[in-house]
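Taking it in order: structure first as structure tokens, then the write-up.
All protein chains but one are shown at their positions in the complex.
This part shows chain A:
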């Protein structure tokens, strides 16, 4: 309750004068009081305040919020139209890693919710913090039961999915036939055709790697990737450069999302942006939100999570975030539905399947690729 309330500490202010942006807080566990002095524009200092006046701070990723036409912006406006609590977004450059490190080091968690968590990251949270509680389970959410069972990523229901993407191939049908199976990709017809992303640094890259492990098994995926390498797969560090290379016609197939045609559905564009579901599958990569256990406004945070799961919010998040809703009851606009394709058979790894395996799988894979 006392976090972010102003505290007059003469001594601390004197030290702060030197550095300009020093932040001094009492570090007795649980309740912390802090004061920000000097020329900072961070705005972490507010007047003595009770809960409703304090903004709800949501940590997320860069492209989730900020401008007209983003999911975050829609959520902020719709929420603030009805409630007293303001919403503030923040995008730490290391994502959830930053909060894991903070918890480890005993630094304060200056956010109430995290939005944009995937299964692998949740596994990492639990493996890195075996004895600490970063996220807790919100109770009494009236809309939580609408979440599709297949998308649930957390056995403890701390993290609740709010949307999902499906990793698939996007291919240029003017240049190449649709690859039907994983084995097709290692055949001579597809030599030098595939663009993928680094599973260490990129979300779709990791999802694609997991998809191949799902298909080939933990014993077989390295051999499969060796075949891919020999068939001249190209692995770039992130989705953006890979997709740029695809757009520049460097290669005719790219690992991407099944919502690609939302951007490209002109008559000329469609043939160049076909969705390929290998083995009629797509790898589901749900995005989830979770409440920080250290939040001092747990009720408001839970209410926001419930709000995100309403039908209206679900439809808007899906469209603005170019993803699919996580609930069974949300209705998408017809036009969006027409261009966003869902795979016939969505596959994914559950929390239990990833726990204890994920980092090892990625590491082995990366060593094999880098050694080539």
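Rule of thumb we're sticking to: contacts are C-beta pairs under 8 Å (C-beta built on N, C-alpha and C of every residue); 3 or more make two chains touch, one makes a residue touch a chain; residues count from 1.
Criterion: contacts and distances are computed from a predicted model.
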{"item": "Options \"Iron ABC transporter permease\", \"Energy-converting hydrogenase A subunit H\", \"Glycerol-3-phosphate dehydrogenase\" or \"YeeE/YedE family protein\": UniProt name of the undisplayed chain", "value": "\"Iron ABC transporter permease\""}
{"item": "Touching residue (missing chain; options A:91, A:144, A:176 or A:293)", "value": "A:91"}
{"item": "Sole residue of A:236, A:255, A:278 or A:302 that reaches the chain not shown, by the stated touch rule", "value": "A:236"}
{"item": "Residue among A:244, A:279 or A:310 touching the omitted chain", "value": "A:244"}
{"item": "Hidden partner interface residues of chain A, rising order", "value": "12, 15, 19-28, 32, 38-43, 62-70, 89-91, 93-94, 97-98, 100-102, 105-108, 124, 128, 198, 200-201, 229, 234-237, 240-241, 243-245, 247-250, 263, 320-322, 359, 362-363, 366-367, 369-372"}
